[in-house]
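Every protein chain of the complex appears in place save one, which is left out.
As written, the chain order gives the labels A and B, with residue 1 at the start of each chain.
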Amino acid sequence: MKVAVLVFPGSNCDFDCVHAVEETMTDGAVERVWHTTEDLTGYDLIIVPGGFSYGDYLRSGAIARFAPVMNAVAKAAEAGVYVLGICNGFQILTEAGLLPGVLRRNTGMKFRCHSSMLRVARPDTAFTSEYKQDELINIPIAHGEGNYYCDDETLAKLQANGQIVFTYDDNPNGSLNDIAGIVNEKGNVLGMMPHPERAVSDLLGSSDGVRMFTSIMKAWRERHANVN
Amino acid sequence: MQTLTKNTLDSLEQGKINMSKEPTPAQIASERIYATMGVSDSEYDLICTILGRKPNYTEIGVFSVMWSEHCAYKNSKPLLKRFPTTGERVLMGPGEGAGIVDIGDGQAVCFKIESHNHPSAVEPYQGAATGVGGIIRDIFSMGARPIATLNSLRFGKLTDERVRYLFEHVVSGIAGYGNCIGIPTVGGEVMFDSSYEGNPLVNAMCVGLIDHEDIQRGVASGVGNPVYYVGPATGRDGIHGATFASEELTEESEAKRSAVQVGDPFMEKLVMEACLELIQSGIVIGIQDMGAAGLTCSSAEMASKAGNGLELNLNEVPQREQGMTPYEMMLSESQERMLFVIEEHNEPIAMEIFERWGVICRKVGRVTDDGRLRLVYGSEVVADMPVRGLVDECPVYEKPSQVPAYYTKNEAVDTNRYEEVTDVNDALLKVLASPTVASKEWVYRQYDSMVRASTSVAPGSDAAVVLVRGTRKALAMTTDCNGRFTYLDPYMGGRIAVAEAARNVVCSGAEPLAITDNLNFGNPEKPENFWQMEQSVDGMAEACRHFDTPVIGGNVSLYNENAKDAIYPTPVVGMVGLVHDTDHITTQGFKQAGDVVILLGDTKAELGGSEFQLVIHGVTEGRPPVLELDTELRLQKTVLKLIQDGLVKSAHDVSEGGLAVAIAESAISGGIGAEVEVSAEGLRTDVALFSESQSRIVLSVSPEAADAVVEACTQNEVPVQRIGVVGGDRISIQVNGQQAIDVAQHEAERVWKDAIPCLMQ
């Protein structure tokens, strides 16, 4: 399984994602892929990592979405390749229109970094199959703009399609309906504010994030088996 | 090489090729313009002797920053020599950007602390942010990958509106910079005392990891080699920042707002990645960051360390503003800039790296063999100074020192004369709610403490612990200094600062390695202040020798004064320790019901400088606790061994607030109560609970391990007492058979956690 971790100027969780993949996905061969790359053919999972791409100086993710690599991400997403956007990666995916809504400033106005309990609302996605329905998992957050917002119509659609994958048990940022992570309609693009790559070992405070990576590997294997 | 002709020499002397509005050399002399730059009459005369003529405006500017306390340590040098700076593991001591200590397997840890007190006092957000940016550059310019930062902060009382403003914005500035660049802010300390009102202390520490073969030095070697400028263009930011840092804060400082630079963490992230890649490529001969005094200090120091000269072509320096003079370019403190030397034929390798990262890199000069720092602008030489004169010939002052009256007076103060506090329950809640003791979650929740996914112990325990990827090792790190102790007795306070840092590191399961120090003091011209400095340094140096934790670098910040007085002398100690195996990582919280609580160390009647004395009796007076070095070392060695043997569940150093607070903190962190019974012969209940006697640690251990722990302590002559059991939902403490404290664990937690958020609302 080939995994690409995108690197934009200002990405700062790219190495963490690489390490998490190396430590959890036994089949994973992972590479850091530069933002100027125009072709992502051959990758089975594309991770858009956290950080402050381009300093987040205009709006989080607003400049990164115009990087050449984002066209390739859109193409890959269209083709059904798994795309996982974490934190700033989630913000980039919404700015790029690959996921609906927007991440706004936390209602408390301050950056927040701490462990957070997420409820798994949809264990039937490629990213969450190793979790149980409504399981509470400990995945840390670290963001200043994680307040998910969308209009009523979009929210209704997210609910109707079962696109809300994770919700906060104790909403830290004012997110609409406690939303912490969503998938696209096709179910192959997931965006989430919490950091599963920081929860891959008890020494880091939680290993609940491991199963997100193993879920993806499982989904890929199944898909791969079907193709053969 | 361009040499100074008779003609240009004459022109320089007469100021002809000076920028039109700049004062001429003659005016600088007759109007004593140098004095406004902090250069004394005798120093000016010496500069004239060194140059063999009168300096022009650019030259006197360059001398003034190179000869400031910040760059030349002219008032502190004799004291700094008293520190032990070598050791078996020390790979790089003071003198370079940061010190480096071996941690085995070809790896080393690189760390340093630095102050940004004065900039933070006038513009707290940018002052703190650029402080963080500066210390990070110090670490990666050594070739190390920064893995964590810490901060040691001091403010006035939070009831004051201006103090709240400073506190709020300093914290956001640290968060804004650290979070964006992606280096976790893992710890530090915050203390509040009216002594710091108007002059907060903002000390930032950065820790990096490095392989031995990657260690860099800031040297401009190899005559003829080109010198490159890296980073954003130079503007007129922070001109005379180094001089600014070497002056007292006055009402006028507010008007000096232009002296504060603006940080760009995004740019620094790019510069950092590009520079680390450049270093990895193996072509770097010398590299140094442009910190205080910008281009001046970096170029002069790099030339000096190689025993060479440097010629800079200022036409090539990227400029953000129009019409910048050589003076302005040399003294600008625009952020995120670096200077490096490579061999000319390697230029394409460097350029490819910087282009890919989108960072400006420009050749601005050349290494020369004549030992001079020469600046060319237009087609003229606009300054020509001997490097040695700039770097080595600044006069060093042995300041007079005098015992302050308050110190003598305090000798007679009996800190046991206060009427006994009978409601110790209430006293505990008051001390827990004191901002110095209270939870700092409001602060550290704003910091990304987990980026890099290596933080094992985040802020909120005795020391932070960061894993060393690919090994079973980890690094424990902390900053410590109790300014009240150093005020009451600078010598003892200096010892305590080092001992407490080491104790915190040991409680986390690590072996103390070395320290970096940030000496924050008042105006050294006042003999009483100089005495405080001298005494503190002696106390620290003695403790460092005793614990074999050398000083591998640091920073001096003087002239920390407000309208009333000097701040408390605050020599902050930043310490790093090595956790040999991640199994040894230990935190302060109680772990499990039924575990046995054990107190190591003796409790004496020592309330001088304690939190209890200030919160309950409203004073800071008397003598601080006595720290006995052998006792402390025995305690630390014993506890570290017990932890390494797997016998300890939790360990917490007894510090501010004494035993009562230490037990409450272990209970709060663990989310579980404890029932404790202490015997303290001859001590009043309130004294036994709140005395801040040194060399004490509270452990919790499994019932099966308890006997072995007591036995080991007895054997090592460490006073030991089984004092209770973990469990239940109350914190209950009996003293000498009498019930003293009984409070619900969640009530203590609420008071402790809500204190700062309530004050900040």
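The criterion applied here is as follows: a residue touches a chain if its C-beta (ideal position, glycine included) is under 8 Å from a C-beta of that chain, and two chains touch if they have at least 3 such contacts.
We adopt the following convention: contacts and distances are computed from a predicted model.
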| item | value |
| --- | --- |
| Options "Phosphoribosylformylglycinamidine synthase subunit PurS", "beta-galactosidase", "Probable septum site-determining protein MinC" or "Dihydroorotase": UniProt name of the undisplayed chain | "Phosphoribosylformylglycinamidine synthase subunit PurS" |
| Displayed partners of the chain not shown (whole complex) | A |
| Contacting the left-out chain in the complete assembly, out of A:29, A:58, A:79 or A:136 | A:58 |
| From A:47, A:93, A:113 or A:150, residue that would touch the chain that is not displayed | A:150 |
| Residue of A:101, A:172, A:191 or A:209 in touch with the missing chain, whole complex considered | A:101 |
| Contact set of chain A toward the excluded chain (per top definition) | 58-59, 62-63, 66, 94-95, 101-102, 104-107, 109, 149-151, 174 |
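By definition in this document, only the chains that are shown with their structure count from here on.
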| item | value |
| --- | --- |
| Sites on chain A touched by chain B in the complex | 9-10, 12-13, 15-16, 19-20, 50-52, 54-57, 110-114, 140, 142, 144, 195, 197-198, 200, 203-205 |
| In the complex with chain A, residue positions of chain B that touch it | 172, 175, 179-182, 264-267, 269-270, 357-358, 444-456, 458, 467, 469, 582, 585 |
